[in-house]
Structures are given as C-alpha cells and as structure tokens.
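Here the complex is missing one protein chain, while the rest keep their positions.
Per-chain residue numbering starts at 1, and chain names A and B are given in the order in which the chains are listed.
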C-alpha cells in the first residue's frame, strides 16, 4: 500500500501523478527526482530541478532503472534451491516467506550454536542506504557476529578509516558544492560516477572554477577540461601528495596558526623513548572496546617534573602533550581531555568571531545558504609553539633525550619529496606539479584556503590506501582546508543518521546481542590487521573468505552467512570468493535478480526497487541535503523491502524489532516500516515532525532541505573544531547534536593528527615506515611506499606481464554489476572495454573492437579493445564486475570478463585490508578462435551460447517491460 | 551502407531495359532490325517489369504510394515520372509498330523520342542517388556510368536478338562498339572518382561510438582500399574492358550470338560489382553514427 504522501499528489487529466522522491539507481548520491505514476505503475522518472544538491540531475542509469522495476526477469517470490551447490541450475522453487525465514533462522542459529558466532558472516555491498541492514544490523543484532564483510572496505571506507585516524571519520569528503575557485579532482571523475556529488554539480563546479586540476593517470571525461592534468603513474598518489606538501612548505603557503593550534605538529616526538599511554576506547561498535594507546609524543606523564615550570600533579597527566613555546622560551602544553580540553592558561570557549560565507559563486537559490565561518582563534595568553628545533627532554627516569616537534621531522621527511624526485616517481613534469599545487595552495581570500582536495576511489585500490589518503589529507591540513568552505568537512550532519532505515533495528533492546570486545577481537583478519578491531566496521573480506574456504592456517572456519546488496566480485579474488561461498553450509541472499552470487545461495529473498520503498536520504558527502525516498508504487509479487524483511526475520531469531511489549507490532496493527521510519527520523533522529507521514507530506511541498539552513549552529558553521562541534566520534553520520561543546577533533590528541597516534599504538615498531631518526622507524607520519604490484616494486613480474592494469573507471549506464540486464543500459554499453594507448595496440596488432585476453599471474579474462589515446603507453584500464545475466548457469558467466578474477587477493593495504584491484601487472593479447573456448573469441556460456555483444541482439528485446524475459521464474 | 539488393537489381535492369529499348528505336530510326523489333520490345518491357518488381521489395509500404506519391523534388518521383513517360512512349511505339505495314516500323520522331526518354529515365534514375550526403555517390560521373551501362547492355543485347532473329547484323556493330567504349570510359572515370572519394568524408581522428564496441572505426580510406579489387577487376576490367573487347570481336567476327552474350554477361557482372562497391562506399559524409 503506497503512503499518504504519494497518494496526496494530485493526478493530471491522464491520471498521471507526480511523486517527489529520491533516486537510488546507484547508491552514491541523493538525486531528487519526480516519479510519474499512472495506473499504479511508474511510467518515468525525471530530475527534480529544485533539488539544490543535485541541480535536477538524473543520470542514464537512474532514468533507466524503471526497467529494473518491471523487468521480466526480476525475482518476485522467496525461493530455495533444490539442486546441490555447484550445479549449473540451482533448481529454484518458490517458497513462502515463513518457510524462508524459518529456514534462515534454523540454519544460522544452528551454525552459531555449533561453531560460535564468529563462524558466521554478513556481506553487504555499497551505498544502497536501506540494505545496509546486512552490515551493522543483521550481523550484530541477529547473528551476533563481528564478521561484517562490506564493499566499504574497498570503497570510501579506506578514506573514512584514514580520516578517522587523522581527524574525523569521513572528513575525507570535501565540500564540492561550495563552488570553490580552485577545484581538484584527484583519482575520481564524478561527472560519470556522481560520487556523493551529482554530475550536474560537479560539471558546473569544474566549469566555473578559475583553476581545475585533475590528478589521474587517464584523461577523464571531465578532467579533459582541466587546466592542469597531473597524469601520474598509477598508485603513486601518495608521492604526489607528499610532493604537494613539500611545495606548500617551500612556498611558505602553510596555515601556521591552524597547524600550531589545531594539529599535533608542534607536539614533541622523542624517538628513543618507550611509547607510553593508557587504555583508550575504540570509537564505535557499542559497549566497552578498549585498546592500548601508546605514543612517543611527549606528555606530562613522561617527563621529569623539573623540566617544566608548572606544578605536575601525581604521575603527570598523559593527556597533556608538551610543546615548546618559543615566544616565552618555556614548555607549555595542550590538555587533550574531552572533559576539559585546553591549552595551558586558556579556558576553552566557543569561538564567536567569524564571518559570513560568500556564496556568490553558488548557482542555486536553495543552495545559496551562507554558512558562518569561525575565525581561527588566537593563543591567549599568546604563545608560539615551536615547529622546528631539537629540544632536550628529561624523562621520569632522569634520562635525557632529544625531542623534536613532529613538524620538524615532517619537514625533514618531506625533503625526500623534492619536485625532481616526485617527478621521477610519478612521471609527471615537475613544473606542472609545482604550478598546480601553488595555484591550489595560494589563497585568494586570505581568511580561508581556496578549497580542499576532492579525492576519490582511485587512491584506495593500489594496496596502499591508508597512507595515500593520509598524505592527501596532510596537504589539506597544511593549507588549513579542514572544515572550511570547500574544504574537507565530512559527512553532512542533519536530522538522522545515515544508513537508511534499519541499519539497526529500531529497538534499543536489540543492542543487547551485539558482540562484546572479546568476540570483536576475533573478527576475521584482525590477527593480521589489528586496526580492524580499532575501526570496528568491517572484518577483512579476504580473511573471512579464507575461513570459509577452510584454509588450514585460518584461525577458524566460517560455515554460514548472508549477502544482501553485495556480491563476491567486488574485492579480493572473485574466483576464490566464489569457491569459498559454495563451500558454506548455508548462505542466503536478498536481491532483485539471480545474480552470480545468488548462484551460491540456498535461499533467495526478493526485495524492493527504490520506487517501492520509503526511506530518508541524507547527503552522504558534504552536500548538506536531506531528502526522502517515497514509496510511489506497490512492489510486485511478494517482494519486501530490505528493512521490512529484516524486522520480520528478527522475530524468528527472537530479537525484538521494536521496544515495548509488542516488539513486532502484531497487536497494534501498525505498519512496521512506517513506524520504524517515524522512530528513526522523529524520535531517534531530530526531524522537526511528529511522524513519518508528516515529514513525507512536508517533503512533497518543500523538496530537499538544506541542512545549512536547518541547523546553522552545526552544518551551517565552518571550522566546527573552533566551536566544539567537530568532536563527533564514529559513526560519522548521526542526527545533529548541537551541544557537543568539545573543541578540536575526536582523535586521542584531539588534534588533527599529522602524527597518527593510533597507527603508532598498533604498529609501535613502524617497520614499514621511514627511518625518522637513527635507528627509529615510524609509520605515524604519512609516508610513501611503492604500490606493491606497481612496475617498480614488482619489476620482476613486469618482465613477463609488461602492462600496468588499472580498473574501475565508472561506466555511465551501470552501477558496478547492476543493470546489465536493462535494455536501455546494455544497448548503450554491450560489452566490457579495455582502454589501451593506440601505440601499444598497434604493437600488439590490436584494433578497435577486438576481443583480447587480459592475463595476470593470477588469472585471465576477456574484454574488448578501446583505442584510447588518453592513457599512458604501458597502462591499460579494464572494466570491473562484468557478468552476463543472459547465460543460463548458476555463476552467470562472471568468470568470463570479471576483472577481479585476475587479482592477487593477498595484496592488501596493511592497515585496513583494502584489496589491490588496480595497479598490477598483466599481459594483453588478441583473443582468437585458437586460444578461446568454443573456438570463439567472443565469451560464451558453458553451453557455448554467446554473450550479448551487440545492441541489435534480439535477447535485449526480451528484457523490455512487458516482454517474455530471458530466464523468468515462471511460477503458476 | 548495407547492400540494397532490390535497388542493385532495379538500377541494373532499368539501365538494361532502357538501353535495349533505346537501341531498338535508334536502329528503327535507320530502318534496321525489323525482325527484332517486337522481341526486343518485349524483352525490354520484361526487364523493366522485373526491375519494377525488384524495387517493390525495397519498399515497406508500397500500398501507400497511391496516397501521396509525387513530391517533385524527390528523385524517386522524378524517376517515376520518367518511367511513366517512357511507358507512354513505349506503348505509343508498340502501337505504331503494330499499326505499321511491316509490323516493325515507328515514325522517326517517335524513335528519337524513345531514345530520349530512355536516356532521361536512366539519367533520372541514377540522379536520384546523387546525394550531397554521400560523397561517393555525388557525381555526374555516376549518371554517365549508368548511362554507360545502358549503352553497352542495350546495343549488345540488341545485336544478340538480331543474331537470333536473323536480322542484318551490320547496323548493330557500330552502336555496340561505341556503346561498349562509352561504358568502358565512364566505368573508368567513375571508378577513378570512387577511388578518390576516400578523401571527401569528414575525418575526426580517433572516435568511439558506444553502441558498437566490437566494431572497428569507420575509415573511408581503408574502405576504399578494401573495395579496390572489386572496383578495378570486377567493375572496370570485367564490366568495362571485357565487353569492349567482346564488342570488338563481335563486330569483327559477326558472331554476335557468342560475343553479344559474352559482352552482356561481363557488363552485367561489372554493373553488379560496381553497385556493390557503390553501396560499400556509400557512407554518409559524417560516417560515425
């Protein structure tokens, strides 16, 4: 039954009504749209031109997504497999929801009883806000397992992880919508990806910027218009960023006041001191989750009290970080105690001096909401923390050591990243790097930096994501672009948390089932990557798959789990993952389709299309919007929304969905979804409405809300660390809290941590880091390492596999694996294409359109040649997550072209485990009848059926709305 | 552009038909080929009819041609008008023959009118393909070439008919030779034009059409190169030079049964080859869509 909000929209003379909603053709941005409904069916969707966030954007896949809603091959009923795993045909038969729920609960609980909760996992994909239940929700509340596999581990998660290390989780996001005069697109092209900002916005920002800089190995669709194209060697972003840091330093473009007052750059590193600390708590995950905080930054607790001129109480306060005040020639301190944070002699108070943001560059009336920019506060009493120098420090045991400000060490380390050196590493012209960086870092308005760095996915996939992101963040912090207009300001704060209805059940009681610290420590991969526990968001996918694959050296075995909104092709090695999934005792999947992954499942649950669901949609990035997804039509067959099935399933696990004596609302007769939304938006959240219905009705009238206007004290304020609003621990997106009143950042030092004390705590030996003092290595500063499978670090393999393979630039009509069966999408992009420089192609005898084998030491797949003069010779760019829904086999032919079948699953970022899915060696050669199965260079299914490779393929017509379908489930 | 077989047949058969009718009228104007007049007329009409049937295969809705056919700027309309005119002339010609004493004579003015109508029809038909949009088609040489087809096919066919019917073959020799020579010259001229046409298409360098990921890039120069054998061996050597040689032999030997048939076969083969090339190179100026 559609909601009141949808009903209240009046119909026109043809009976067509217009429902205001928010698109989810992808999961990346909240495009406001109009959904046109006639006779209970959606007939088209269009951009909502009043949505200030996206300027009325509605991309190809968003518009095409009605073909998903009414697709003849969509699954509409719960199903179970009747043939053993490994069969070409799973033999799906229709079952009731009750049977599905019961089977799931029985199997999962049985495995949990037998092998413990760590033998279970959940796996979710990306961005689809209302199916993240499988992640935080289902794993923690129903299964009780810490093993959450999430696409987030290879996507945005590493940036959020790195920014949580540095300052605030998700400050990796810069405020693109600010229309800054300098716009940097680094390892991203949102004109196609609509990544947290819509194509329309991004194109306009780039066009209007005085300077547009693209940092990308390829010429991109939007980057082609850049004033500076820093065409770096893949995987060397970190070196480029360190080069920028060096340029900033050499040109004296750093923001000294920000650095001294709000970063830990003036804190004193004592290299030869034993690290000290105390027990700290990880930021999220619920309950007490302690870890040992240990740092070589000098605190009051380390020193001989005689060193300082104030009274040291007791053993000294380990939260007091020493700095040397060169103005007054004495030591002083910053006290990083959230309950009483201050510089010596100061009493912290919210900054009141500031100015109103200039919004004249913005385009849009609703978007032109001027924020208030807090001025950087001055030291009062005036001090001048030393950034350079060597200082004698006397430790408690009387030993005398040399301490140096972090900055001094940083500046020295940056000496390794001169323009010439960076040019040598990255392959980019030195002058170009310098000019671009100077233009970015030189302020137009002296009060604020020009803007931050809008960095994207490409930084995360070369096996060195954490430090890549940290180096870029360091450049931003050096110029002071932290929570400034256009700067790194993180996830929008608004009326609700982010993850859609039901990232958790609405009941508080359900939290009782969350894994405790001990169980959390068992999360897959934590033995190798201990920061996973510290982060408490994902377990390592690869380690979980090893446990499922029953590897002898895995710490334990995984026996069962679920996948919802994700797939096995996204990270690690797809073939290995597939094998692992087929070895499980039990797996269930929620999807709209028979995906390749569902071929390994025992139970399939049919879920809703975005036009069939209600949800709140807060901007994921720094766009500042709040919109709603409105159920415009009823779902077909027995499809249920993901949140609904999660709540209903909870009953079978005996976990209360709602608080009170009627936890499944059976007696009340209330609609669970609506009730949940009311609780999440208006009770746990702070939307100024009493019920979902009121909120939804208001949305029809008002359209997208601007959080700068709605919560000026928070989202409408810049430099929130000055007013006590930046100290927001993870998860990053929570309903607005207007009275945090804690200065600085939620790091242990409460500063932006150029010197990362969390890494230092977990990696005290700093083995992989640079030698910062004789015999002293550390990974605490952002440091550069060659990408593990790049042409330098892995030169040997390149002798046989001479090309560097990058992957994943976005295909406009697809969302990862999604939409391959939509005629309007597939006809525009029938097959995967591999970009190659025409000079290389000529040498290999390849022509436009040829099928080629792309082979690495770990596998081979076929894609087609696209002669692309925008990529460097020696590099190819392949497409990811291809599969062929037209094939009648359980795995849907993912092995034919899915590029993650050829990755080395064991190379990962050392801190967060993100997979190395770009920047690795391959060779490329023409597919011929001789070297191809079935004597056909065109990929074929197991029975020899060719895939669809041409827009004229008649099978595409079978997928039109109302057509017969290629493999429909025909249940009578 | 894909090969349009109905049109390939149509244009070939019309040229043949008109050439034949024109030749018979030409000879009739000189008082020759009496025995062959009627059979030639019938053959010509039959060729036209078959051509007409062929062209209907190209139309999707021929039933609609009665609801609004007649837009005068259209080449097809002009062609249709020419066909109608020719049909009127041909019927008048037939009537005049039937009414004449020997059953094979038409007034001189009508003979010349028939020759003219034939030439006009062939020219009009060919002209409807000369489109600025298709550089390889957009040339008067194409019209001359199709006229050349008529000039070789008509006289050689007429000579063959005359040989079969036992007419005096002497008057057939010169038209056949001249016609074959014209055909050869126009074939060479148009082939040279086609060969050079590669340069007249818009060039955009590297490009990509997302809907055809497995196709190579359109490249007029290489398309021309790929057609060169068919063009020069098929259309020019077989379709131009051989008929000329055959006509020479026919005239010298008088064995038009053999040499006439040979000339026709070669000319037809050449005409089809050239039309294949014509379509293969019939790319639009902007050939990337």
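Simple rule for what comes next: a contact is a pair of C-beta atoms (placed from the backbone, for glycine too) under 8 Å apart; a residue touches a chain by one contact, two chains touch by 3 or more.
Keep this in mind: contacts and distances are computed from a predicted model.
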(message) Just to verify: the chain that's not displayed, which of "Rubredoxin-oxygen oxidoreductase", "Energy-coupling factor transporter ATP-binding protein EcfA2", "Twin-arginine translocation pathway signal" or "4Fe-4S dicluster domain-containing protein" does UniProt list as its protein name?
(response) "4Fe-4S dicluster domain-containing protein"
(request) Among A:203, A:521, A:554 or A:793, choose the residue that contacts the chain missing from this document, as touch is defined above. (result) A:203
(request) Specify the residue from the set A:37, A:55, A:269 or A:940 that touches the hidden chain. (result) A:55
(request) Kindly state which of the options B:3, B:53, B:88 or B:133 is in contact with the chain not pictured. (result) B:133
(request) Would you write out the residues of chain A that touch the absent chain, in ascending order? (result) 44-47, 49, 55-61, 63-64, 66, 191-192, 198-200, 203-204, 207-208, 219, 221-222, 224-225, 229, 231, 812-813, 823-825, 827-829, 837, 839, 868-873, 951-953, 956-957, 960
(message) Just checking the interface: what residues of chain B touch the absent partner chain?
(response) 1, 4, 58-62, 64-65, 67-71, 73-77, 80, 128-129, 131-134, 202-211, 282, 284-289
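Keep in mind that, in the parts below, only the chains that are shown with their structure count from here on.
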(request) Report the inter-chain centroid distance for chain A and chain B in whole angstrom, where each centroid is the mean of the CA atoms. (result) 68
(message) Residue numbers of chain A touching chain B in their complex, please.
(response) 827-831, 833, 838, 847-849, 851, 864, 866-869, 949-951
(message) Show me the residue ranges of chain B that touch chain A in the complex, using the header's touch definition.
(response) 206, 208, 210-217
